[in-house]
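Everything on this sheet refers to the single structure shown next.
Every protein chain but one is kept in place in this view of the complex.
Order of writing sets the labels: A, B, C, D, E, F and G. Residues in every chain begin at 1.
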Amino acid sequence: MYEKTLKDVLTKYKDGMIELNDAINILNHLPYEDIGFAKIDYNREVRKGFPEVIYCEGKTPKQVKEIAMHMFERGSNVLGTRASIKHYEALKEVCDDVKYYDLARIISIKAEDITKTKGVIGVIAAGTSDLPVAEEAAVTAELMGNSVKRIYDVGVAGIHRLLNKIDEIREFRVIICIAGMEGALPTVVGGLVGCPIIAVPTSIGYGANFHGLSALLAMLNSCSSGVSVVNIDNGFGAAYSASLINKIGE
Amino acid sequence: MYEKTLKDVLTKYKDGMIELNDAINILNHLPYEDIGFAKIDYNREVRKGFPEVIYCEGKTPKQVKEIAMHMFERGSNVLGTRASIKHYEALKEVCDDVKYYDLARIISIKAEDITKTKGVIGVIAAGTSDLPVAEEAAVTAELMGNSVKRIYDVGVAGIHRLLNKIDEIREFRVIICIAGMEGALPTVVGGLVGCPIIAVPTSIGYGANFHGLSALLAMLNSCSSGVSVVNIDNGFGAAYSASLINKIGE
Amino acid sequence: MYEKTLKDVLTKYKDGMIELNDAINILNHLPYEDIGFAKIDYNREVRKGFPEVIYCEGKTPKQVKEIAMHMFERGSNVLGTRASIKHYEALKEVCDDVKYYDLARIISIKAEDITKTKGVIGVIAAGTSDLPVAEEAAVTAELMGNSVKRIYDVGVAGIHRLLNKIDEIREFRVIICIAGMEGALPTVVGGLVGCPIIAVPTSIGYGANFHGLSALLAMLNSCSSGVSVVNIDNGFGAAYSASLINKIGE
Amino acid sequence: MYEKTLKDVLTKYKDGMIELNDAINILNHLPYEDIGFAKIDYNREVRKGFPEVIYCEGKTPKQVKEIAMHMFERGSNVLGTRASIKHYEALKEVCDDVKYYDLARIISIKAEDITKTKGVIGVIAAGTSDLPVAEEAAVTAELMGNSVKRIYDVGVAGIHRLLNKIDEIREFRVIICIAGMEGALPTVVGGLVGCPIIAVPTSIGYGANFHGLSALLAMLNSCSSGVSVVNIDNGFGAAYSASLINKIGE
Amino acid sequence: MYEKTLKDVLTKYKDGMIELNDAINILNHLPYEDIGFAKIDYNREVRKGFPEVIYCEGKTPKQVKEIAMHMFERGSNVLGTRASIKHYEALKEVCDDVKYYDLARIISIKAEDITKTKGVIGVIAAGTSDLPVAEEAAVTAELMGNSVKRIYDVGVAGIHRLLNKIDEIREFRVIICIAGMEGALPTVVGGLVGCPIIAVPTSIGYGANFHGLSALLAMLNSCSSGVSVVNIDNGFGAAYSASLINKIGE
Amino acid sequence: MYEKTLKDVLTKYKDGMIELNDAINILNHLPYEDIGFAKIDYNREVRKGFPEVIYCEGKTPKQVKEIAMHMFERGSNVLGTRASIKHYEALKEVCDDVKYYDLARIISIKAEDITKTKGVIGVIAAGTSDLPVAEEAAVTAELMGNSVKRIYDVGVAGIHRLLNKIDEIREFRVIICIAGMEGALPTVVGGLVGCPIIAVPTSIGYGANFHGLSALLAMLNSCSSGVSVVNIDNGFGAAYSASLINKIGE
Amino acid sequence: MYEKTLKDVLTKYKDGMIELNDAINILNHLPYEDIGFAKIDYNREVRKGFPEVIYCEGKTPKQVKEIAMHMFERGSNVLGTRASIKHYEALKEVCDDVKYYDLARIISIKAEDITKTKGVIGVIAAGTSDLPVAEEAAVTAELMGNSVKRIYDVGVAGIHRLLNKIDEIREFRVIICIAGMEGALPTVVGGLVGCPIIAVPTSIGYGANFHGLSALLAMLNSCSSGVSVVNIDNGFGAAYSASLINKIGE
Partner (left out) sequence: MYEKTLKDVLTKYKDGMIELNDAINILNHLPYEDIGFAKIDYNREVRKGFPEVIYCEGKTPKQVKEIAMHMFERGSNVLGTRASIKHYEALKEVCDDVKYYDLARIISIKAEDITKTKGVIGVIAAGTSDLPVAEEAAVTAELMGNSVKRIYDVGVAGIHRLLNKIDEIREFRVIICIAGMEGALPTVVGGLVGCPIIAVPTSIGYGANFHGLSALLAMLNSCSSGVSVVNIDNGFGAAYSASLINKIGE
C-alpha cells in the first residue's frame, strides 16, 4: 500500500485497465491467504527476501501440516523451527520431500533450489550443550542459502582451542557466536575479528544462570564492539539476521 | 600471534633477517602502547578495521586528552563517546581540529580522510526524547565513514508517519532502530523491510519501564525476523555493528 | 449495609413492618450462601451486574459441580473459567444444559436468556498461539451478553494484515487486544482507533520473554493512549472490563 | 490510507476532480506537520477524538513552546503533561491563555470550548501522597471535557472512610482508582461497584515497594473483576482511557 | 552454655560434685542427639518452648520415621510438616498413634497432652485455593496447644462476607491472615482490628503473580499497622509465631 | 457499622431516642474528621488501641502541622514518623510540647500520660549503620507506652558479643531484630530464644544487597521459627506489631 | 603459545632440530584432541594442575563414555559430575574401575594414585537437605587428592551444634560452607575462624527463596570477612577452589 504500488495501481485504474473494486482488491487481498486459523503472509517473501517461517511450538502437527502444504503448493520453500518428531511425521504422510534435522529441531521442504552464497557464515559454539541452538542456527542459515562453517566446543576456559582456529574464523563474513553460562565467547571473539557478530545466549547452566539471563546480560554488556544480541536460545533469529547480512556481500 | 603471522616471523627469523629477541619482541610488543594508566590498543585497527574508541565516561578530561593525543600523533583518527563539554575543552587546548557533537556527546579528531560509503545506514528513532541516543549512533556511523540518513519521531502510535517514509526506508542497507517505552518500533519496521536491523532500546520512560528494561525485553522478543539488539542507550554499539555490516556491501 | 439500604430497612423496622432481629438478619445474611467450603456471593450480581464467576483451577470437579448447581438452582447463569474437561464431565452428569468451550477452557450453563448488545467488542489477537487466551476473552464476553467479533493472527510483523482490517476495527466500541512476545499490537492498534483498549499480555514466547513479562511491560509502557492492561493470560478479566464498558453505550 | 478514504480518493481522482500527484499528496502529507525536531500528528484528533498531548518531560521549554504554539495556531486545544514551571513560563511569554496546574504538573491552552459530559468520572485516591498522580488524572479528564469528582484519602486501612462514600461512588460511570504501597484500594472498590475501574499504581512507599512494583503487581492480580491497570504514576493514561469510556455513554 | 548454666556447672564442679570431663560433657553433649544423618535438637524445647519440628519435604520416609521415633521415644510430641502420604505410611507401620492431616500435609504423634489456650488464634483465608496453607497454619497452631477458629473464603472482592464476621474477628488474640493474588486481605483486616496479625502470602495466582511475589510485596507494604509477614505459603511459620504470641496472654 | 453498634443504634432509634437522619449520621459521620486535604481517622484509636500515626515523608511541614494540631486539640497523643527537622520546626511554632528525636526522625506531642508496660521489648541491631532504623523502632515503642531495652552492634560476625547478652535477651517478651547486609541476626537470635521476633531488614549494604533485598529475603527464609518480617527499614511497623504483642501480656 | 614455549620452539627450530611445519604443529595441535563432538583439553592438566572434568548433565551416556575412555586411555584420572545412574552404567560396561557416588552424583575412574594432602578441607553443611551439594563438594575434593572432613546438620537455628564443633573447625586449612534458605551459616562460621571460606548457596527452600537467590545474596553480602561465593548448588566449583587453596600449604 506504499507509494510506488499506489502510483502503479492508481495509473492502471485511471486508464481503465482495472476496475474500482479490483483496485481495492489488489491493494488489499494480495498479501496473505486466510486459511481459517491462520493468515499465511506470502507477501513476506517480497518484503523480507525469504518466505514466512513456521514456528511449530504450540501448533498441532495437523496445523503445521496444513500451513506447510499451502505454502509448498504455491511453490514456496518451507522452513519450520522448534519442530518435534510428531510435526515431521504428520508432514511426512503427505510430502516425501520433507527433511527433519533432529538436533536442530527443524523441518524443511525444498520447492526450489537455492544457490549457496560465496560468503561464509561462521557458527561458533562454546560447549557441546549449546549444540541444539548452534544447529538451529546453522541449519537455518543453510536452508536460507548460505555457506556455513561450524566451529564447536571452543569455550574460553581453554582459549587455545579458539586461538588455534583464529585464521579460519577471520575469513568469515559474519559470525554467529553461541554460549551459555557466563557468555564470554562473543566478547573474546569480538576482540579478535573485524566482521559483525550475532551473539546468542543459551539457557545452559544452573543456579544463578537464571535460564540464560547471565549469558544474555553478559552479551548485551560486551566490551567488544560489533556484537549484537538475539533472544536466549534463538538460533533461528541469529541465522536470519546473519543471512541478511551475508547476502549484502553477494 | 596467529598462524600466518607466526609463519612469517618464523621464516624471517630462520633466514636471519631478524634476531631471536626481535622476533619475540615483534610478536609481543607490537600491538599496544602502555601509557601508564592505560594500554592503547593500536592493533585494534588491524583486527577490527577501526581504531580503538575512547569511552570518556569515568575518565578525567586529562586522561582523555592524553589518550587522544597519543592516538592522534600516531596518525589515528580519534573518536570519544559519552564525552562531556569538559572533555572537549581539555582536548581543545592542545588540538584545534577537535570537534564536539553536544547532543551526541561525541568528540572527534580527523587525522585522515574517510571516504563515505555508497550504502546508507538509516537511523530511525521513535520519539524526540530518543534523540541523544539516535545522534550518538548517527554521528558514530558518520565518523566511521558511512553515509547516514536520519528519520526521527516516527513512533508507532502514529504509524502513518512511518508508513509515509517507507519507500525511503526500503533503500537502506542496514537500519539502526531506536525506541524507548514499549520498544515496538523495530518490530514494525522489521515487518516492512528486508535489510538487517540493529535495535537500540532507550531508557526513556518511567514506572514499569524500569530504566529501559521494557524496551529491551520487547526488542529481544520481537516477532519480526532480522532484528538483533544492543545494550540500553548504546547508540555507539549499534553504529559500530551497522558500520561493519554496511561495509560488507562496498 | 450502605446508605439507601440502611434507610429502607430502618424505615420498615420503625414502622413495625420488620422485627429487630429480622432487620439485622436482612442486613447481614442476605448477600451470600455458605456451603461449607465456600461462600457463594449472590449479592455480587446486584453490585456488579453479573453473577459470581467460578475460577475452576485448583478446585476439584466435585467442588465446581456443587457451587455451579447451587447457583443454577437459584436461577443464576453459571460461568466457569480455567475449566478442564474433568470439571465439565462432573457437571454434565447432573445438568444437560452445560456447555464446554475447550479452546477457551470455559464451562457455562444458561439459566436465563441474555440479549446481545448492539455495540461490538473486538477481540484482536497477534498470533495463533494466543488463541486460548483470545477465546477465553471472546467466549466470556459473549456469555456476558456482548456482541463479539474476532480478528486473529494480525501480529505487527506483517502489518498489512492489520491495516487491511482497519475499517472493521474502527467500528468496535471497545477492543480487547491480545499479544505475547514483544506485545506491540495494542500500541499499534491504539494509534489507529479512538475507542478504549484492554490489552492482554500472553505468556507466549521463550527466553527473555520471562513467561509474559516482556509483553506485560511493553503494554504498560505503551506510547499509545487509551490502553489499559490486565494480568498475563487473563482473557477473562479483559472480557469482564470490556463488557462493563460496552454496556455503558447500550 | 484505509479503505474508505481510499475509495473516496480513488473516485475523485478517476472523475478528474483531483490530479495524480494531489491524490498521492492527500494520502501522504495530510496527517502531520514536520517542524524539524518533531512531527506534530494533527491526524490524531481524527483518529482518537482528542488532539496529540505534549509529554513535556525531557523536552526543553523552547521545544514545548514551539510545539504548543503550532498546535494552538491551528485551532487545537493544547494539553501538556509532566510540565515544570519552566515550561509554563516559556509558554506564558507568548500566550496569555495558558494555565498551569502545579500539583498536577499540567499546562493547558483552551482554543475551543468543550462541553462537559453528563457522566461523571470518579477519581479515588488512597492517601495524600498520591495526590500529584490523582490530580494529573483529574485535571486531564476535565480538560478532555469530562465531569470529574474527587474522593481522596480513603485508603483501606480505615475502610469506613470509603464505605461512607459508597453511594456517591456507585453513581460514577467510570472510576480511576489510585494507590501506592500495597495497592489494595482498586480491589476493594472493585468489589463494591459495577462500573469499569482504571487502576493506577503510584511509586509511593519505600523498601520492598520497589518504586511502585508492589502496587502494580497487586493491581494486576486483583481478585476483583472489572479492573484494568496503567503504568506506575500514569495519571494521564488513566484519564485518557477513562475519558474514552465515559464518552461512550453520552 | 550461657551465664546461669555456666555458674551452676562451675559451682558443682568446684564442689567436687562433678568431674572435669563430666562438666565439659554436660556443657557440650546435652543439647542434641546425633543419629548419623541428622542431629536432633532436644534442647530446642527448652529454648523455644516447643520441640523441634520435622520438615519432611526432601527427606525420605525412612529418615522421617527414624527421626520421629527417636523423638517420640524420648517422650516428645512429634510434628512433621510438608508430609506426603508416604511419610505417614512409613510412620504408621511402627506407631499406631500417628495422625495425618492431608489437606494440611501434617503428621503428628501425641506423646503428652497439651492444654488448649483460652486465647483464640483466628485463621482467616481469602479464597478456597488458599486452604492448604490455611490448614497448615490452623493444624500447627492446634497441635501447639492453641484454641483456633477458622474463617475462610472472605476475600475482599466481596467485603460484606468479611464485615459480617467482624465481631467474631475482633475477639481473636492474634490473627493469621492468608491470601494469594493481590494479597489485600491483611491490610483490610488490619484496618479493622487491634490485635497483631501474621500475614501469609500464598502462591495462588498466575502471570504477574510470579509465584506469590505480588501478595508478598503487597503484605510487606501494607498501609495497615500491626501486620508482619512470613514466607510465601509458610502456614507453619505463621502458626509458630502466632502461638508464641498467643501464649503471652495465658 | 458492625452488628453491636447496629443493634444499639437501631434500638435507640426505635425507641424514639434518636431521629432517622441522626441514626444515619451517627453510623456514618462519627469515625473521622475531614480537614480538606486529609481525613483524620479518630476511630482508629477505638479500633487499634492507638491513635493514627502521621507518616511525614511527602507531606509539607504545613500539612503535618495542621493534622497534628487537629489531633492534639482533640486530646490525642501525636506521633509523626519519617519527620525532618522542618516538620519539627513548623510544629514547634504552635506547640511547645513537641519533641524531636533526630536519629529516629520522629516527632511527638504528649497529650495524655501513658503507663509503661511491665513486659520489655528488646530492640537488637546488628551494626551501627542500622541505628536510624533501630531508633525509629525503639522510640515508637516507647511512645506507645512500652518498656524498651536496646542492644546494639551485636552482628553475627562477632557472635560472642551476642552470646554475652543472651541472659538479658531471654528476658524480653518480644524482640525487634534489625540487620542489613546478609540479615542473619534474626535467625541466630531466633535459635536462642522462645519469644516472638519481628525482623526488620535494613537497606544497609551495597552491590548485590540491592537496597535491602538480600536481608529481606534472608529473613523471610529464616530457618528459625517464630520470626516474622516487616518492610525494609520499617522500624515503625516493627514497633507497632511488637507493641500490640507486648500488651497482650499486661 | 606463551613466551617460554615460544622461545623454546623458536630455538629448536632455528637449530634445525625441528621443521617449520612441525614447529607450527607443536604450537597448535598439542593441547587438545578433537573427537568430533568435543575437543578434549589435555593441556588443562598442565595449566590447572588437574585434568578436565566432565560435566555430565546434558550429555548422553554414550558421549560421556566416549570422552571418559579417551581420557582414561591416555592415563588421565576421570571425574564426571552431575552424573546419573545411566551415565555410570554406560561407563561400567567398558571399564570395571569406574565408581559411582550416588548422593554426590559423581563418577570416577582412578588411573593413577593421588597422595592425600596433610591439610584438611572442612565441608560444613547447614541441613540434611543440603547433603547432595555437600557430598558433591566432599567427593570432588577427595578425588582431587585432599583430606576432607564432613560436619553436617549444624544450621544456625541451633547454634550450640556448631559451637560444639568449633575446635575441630578451627583446625581446617580451608572451609567449604554450604547452606540454603537464609544462608547465614558462612557468616557465622566466618566470624569464628581465620581460614578462607568458600560459601555455596543451595536451592533448598521455597517461596521467597527463589531457587537459592536468598542464600546467594546473603552470602555475597556477608558481614564476615574471608568469605567468597560460588554458584547456587555448585559443590564441584567450591571443591575445586578449595583444593587449589589447600595445595598451596603442602
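We adopt the following convention: a residue touches a chain if its C-beta (ideal position, glycine included) is under 8 Å from a C-beta of that chain, and two chains touch if they have at least 3 such contacts.
Quantities reported herein were computed from a predicted structural model and do not represent experimental measurements.
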Not-displayed chain touches, in the whole complex, chains A, B, E, F, G
Given G:40, G:124 or G:227, the correct residue touching the omitted chain is G:227
Among A:56, A:218 or A:238, contact with the omitted chain is made only by A:218
Given G:69, G:95 or G:192, the correct residue touching the omitted chain is G:192
In the whole complex, of A:80, A:127 or A:237, the residue touching the missing chain would be A:127
In the whole complex, of F:84, F:129 or F:147, the residue touching the missing chain would be F:129
Residues of subunit A touching the missing chain are 126-127, 155-159, 181-184, 187-188, 190-192, 205, 207-210, 213-215, 217-225
Those residues of subunit B that touch the unshown chain are 1, 28-29, 31-32, 37-39, 41, 43-44, 52, 55, 57-59, 63, 201, 203, 211-213, 216, 231-234
Residue list for subunit F contacting the dropped chain reads 128-129, 131, 152-154, 158, 160-161, 163-164, 204, 206-209
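One rule holds in what follows: only the chains that are shown with their structure count from here on.
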Contacts shared by subunit B with subunit E include exactly C, D, G
Overlaying subunit D on subunit E by their Cα positions calls for a rotation, in degrees to the nearest 5, of 180
Looking at Cα centroids only, farthest away from subunit G lies chain D
When centres are defined as mean Cα positions, the distance from subunit C to subunit F in whole Å is 41
Between subunit C and subunit D, the Cα-mean centres are separated in Å by 25
Flagged in subunit A as touching 2+ other chains are 1, 3, 28, 163, 216, 231-232
Contact graph of the chains (line, ring, star, complete, other): other
Those chain pairs meeting the touch criterion are A-B, A-C, A-D, A-G, B-C, B-D, B-G, C-D, C-E, C-F, D-E, D-F, E-F, E-G, F-G
